[in-house]
Each structure stands twice: as C-alpha cells, then as structure tokens.
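Input: one structure, supplied below.
Complex shown without one protein chain; remaining protein chains in place.
Labels run A and B following the written order; every chain starts at residue 1.
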Amino acid sequence: MLRRILVLTFFVMVLVSPSVGTYAQEFPTKEVQIIIPYAPGGATDLIFRALAASAEKYLGKPIIIVNRAGGGGTIGYTEGAKAKPDGYTLTAAITPLTILPHQVTTAFTYKDFEPIINVVLDPCMFLVRTDCQWKTLKEFVDYARKHPGMITVGNSGAGGGVHLAALAFEKAIGAKFNHIPFAGGGPSITALLGGHIHAVSVSPPEGIVHVQAGKLKIMALFGERRLEMFPNVPTVKEQGIDFTMSQWRGLAAPKGTPAEIIKKLHDAFKKGMDDPAFRKSAKDMAINIYYMGSADFGKVMAHDHEFYGKLVREIKK
Amino acid sequence: MKKETTGGILFLVIGLITVILSSRMHLGDFRMAGTGLFPFCLGMVLIGLSLPIVFRGLFGERKEGEAEIDAQHKGHKKNVFAFLLFTSVSVLLFNSVGFAIFSFLILFSLMWLLGFRDWVRNGILSLLVATGAYMVFVKLLKIPLPKGIIGL
Partner (left out) sequence: MIESLNQLLQGFGTALTPNNVFYCLMGAIVGTLIGVLPGLGPIAGIALLIPATYGLNPTSAIIMLAGIYYGAMYGGSTTSVLLNVPGETASVITCIDGYKMAQKGRAGPALAICAIGSFIAGTIAIFGLVFFAPLLAEAALSFGPPEFFSLMVFGFIALSNVTGGSLTKSLVMAILGMIIGTIGLDPVTGDARFTFGSAYLLSGIEFVAVAIGLFGIGEVLANVEQRPEVFEQKIVVPRLRELYPSLSDLKRSIGAILRAAVLGFGVGLIPGPAPVIATYASYMVERKISKHPEEFGQGAIEGVAGPESANNSACQAAFIPLFALGIPFAPPTAILLGALLIHGIVPGPTMIKEHPTFFWGVIASMYIGNFVLLLLNLPFVPFFANILRIPKKILLPLVMLFCITGMFTVNNSIYDIWIMLLFGVLGYVLRKLDYEGAPLLLGLVLGPKLEVAFRQSLMLSHGNFTIFISRPISLSFTVAALIFLFVPLFFRMVRRNRAIKKLGKEG
C-alpha cells in the first residue's frame, strides 16, 4: 500500500514539474486562431489565409485558420461569439453577420463582437457565360422583367450575402429571378460554366479566373466603382440603375476583449494588409482592399444591421 | 430469432420517430420540397423495410447452427460497460486536465480493466506512451489540443 502511494506521488510530481502557465504575459503568448464561418476554398477563406500569411510575422505568433462552415455562416459566428474574449480566437466577419440575425433566430448579432479591422470591400456581381443570349445589361434586365422567374441565378447558399444581393437587385429593377442555392461559390460557378444556370451571383475572387480566361463575363457589377482588373466593365449605377451592394470582410473578436489586445491585433493585421505579398495576392484575386479601423468598422456593422433588417423585411413581404 | 426481431423493432422505432419529428416541420410538396419532406420519406421507407424484418423474426425459421454460433459469441457484457464507463470518465475530464494527463488516465484505467493489474508497470507504460503522444502531437505536429490544469 505504501509503495503504491509513493509511486503515485512520484508520478504526480513528474507530471506537475513543467512550469504552470504564467499569467498576464505579453499578448500574444501562443498562436491565434481565426474562425472562418465558410468552407475552405471560398472567397473569405482565401482572403484570410492570405492575410494570415502576411500578418503572422507582425504578430509574432502563428495564425491558424479554422473553418466552421454551415448555415450560411451561422455555425462559425455562433462559435466565434461564444469564444473567450482573450484575443486568441478571432472571427472573420463578413456582411452576412448583419443579415443572418434577421433571417433566422441566431444566438448572436454583431453586438456580440468587438470589431478589429476591415480588410476588403468587394462588390457583388452577376456573372454569365460569354456565349449567353444577353449581350448587354439592358437586354438582361428587359428579359428579366418580361419573363419573371425564368432566369436562373445561382448563389452560394440560401440566405447568404450574394443571395440577398440578387434579391435586392431584382426588387430594384422590378423583376423576379429563379434563385438556385448551391453549397458554396465554387459549385455555383461550376453550374454556370456547365450551362445549367443562366447567371450566378458572386463577389470576387469567385469567378475572376474564368472572366480572365474569357469563359465568363460580368453582366452586372454592383460596386460603387469599377474593378481595377476590368476597367471596361461599367457598374450598374453608371448604367442608370441606382443600386449598389458590396460585401465587407474584416476581423472581429468576442465582445469583452480588452482594448489593448484589440489594438495589438489591429496593428498587426494592418501591417499584414500593407505587406507587399498580401497586396499582390489581393491583386491576383481582384479583391478590393479597403481598410477600416475598429471604430469605423463598428459603425458600418451597426448601419448594415439596420439596413439589412429593413431589406429582409421588405423582401419577405 | 430474438435477434432478428430486436433488430427489426429497433429500426421500426427509429423510422417512427423520424416520421413523427419531420411531420412537425414544413413539408411542402415534391415540387417545392420543404424542410421535413425528405426525412419524412426516409422515415416511411425505413418503417417499410423494417416490417419484413420483424415478421421474419417472429415467424421465420431458425437457420441451422445459429444457436451454437450465438452461444460461442456470448461474452462478458459487463466488461464492455466498464470499458465504456472508464472511457467516458476520462473523456469528461479531457478538457479540464489537458491532453497529457488524459492520455495517461485513459491508458492506465483501460489497461488495468483489461487485466494489466501490475500498477507500477502499467503506470510506467502509460506514462511513457502519454509522454510520447504528447511529444509527437503537441510539440512536433503542433496540433491544438487542450491544455489542462498543469499547463501542458
């Protein structure tokens, strides 16, 4: 009996001897996780992977990407909102964060997050095949108005940002599309390439590579400005339709994260954004870098939450 | 034949539960399927498939030699319960004690259960393997695993 106690004590001591974690150290003391509420290979995923690569060296610790796809983002945001506000679990926050709570009962709203920094602002757009029957936006819109429910428009998920963009657009032009949901941007573009749907609602970098290759073309661009990569494509606003829709993508931390940690994260990621390697990746992906600091980002989130609340209610009518 | 009937009834029940739960959801029709339509149909098919199994079980004939095979396979069910119990306890502690201690705990308790009664040698082996696992997974491969009370 005594022997057993001694042996057990010995084991316990051996296990306890490595140093216990110290408190109140310089942030960060270990790797930081970014939860991406979307599938790997999607737009958000790609952008933040590129950013993580550049920002790591400024943060001083590895940045790990964790994908938690599902529910148009619900799953990832729920987890991100519940995480410990110690700065080690961040969430990639994109526009649907302010849309989802109006569509389904969610366990979160933008108020459960502390905005850190906004990285990109990508316009939504409709892509079609270059060999499709509509040569101009006018033809497309006229056809849509005359044949409600006939033009099939794919999206990356029911209730997602681009789906809503399509719904808002059809309201703006007084038409009705046939919306077909897919499990992500990739499958929706594949379906377009194969000719199974007429158009797809996406935002860069989804589909860019095919526009460059000449297989797809931008039918409608919902941004405020033209895309740098395709300067000959006018926005719908330029063509007389007063409609814009863009998606912001930024980083947020759970509410309650201390301000000094937010500032440290903000600075590291800002440097990552300015890093030439990230700038090049962004250019290749045709995404639009659009920095916003924590305060401004927070204001945009609040504004969009109201905006989309109204939009969703109108659409549901 | 108790075996066949039990199996059939198990699936019958699962099918019924599925049908009941999904009928509470919006069903829609085939053209515009609602959320519950697909599981509802699946549940019905499951019920349909399990009925023949139940009948076979109640009224069918026993195959030759089944009785002997069953007897051969009869074993220590309580070992299985104990095994699951020890495992569950360890898993419950997984997040709080951390990966290193968890590994030690689960190895030690399960090996003891399965007959490795020599505490010292069991303990040493568990310790070695737990340490090895920790080294490879946490240090070498850098996989995020829970850190417990001792910070490992």
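FYI, contacts are C-beta pairs under 8 Å (C-beta built on N, C-alpha and C of every residue); 3 or more make two chains touch, one makes a residue touch a chain.
None of the values given here were measured: they were computed from a predicted structure.
Within the complete assembly, A:158 is the residue of A:132, A:158, A:172 or A:302 that touches the hidden chain.
Contact between chain B and the absent chain runs through residues 3-4, 6-7, 10-11, 14, 18, 21-22, 25-26, 30-36, 38-39, 42-43, 45-46, 49-50, 52-53, 73, 75-77, 79-80, 83-84, 87-88, 91, 94-95, 99, 103, 106-107, 110-111, 114-116, 125, 129, 133, 137, 141-145. Residues of chain A that touch the chain left out of the display are 39-42, 45-46, 49-50, 53, 56, 62, 64-66, 68-72, 74-75, 78-79, 103-104, 107, 149, 152, 157-159, 178-183, 186-187, 189-191, 193-197, 205, 208-210, 212-213, 215, 280-281, 284-285.
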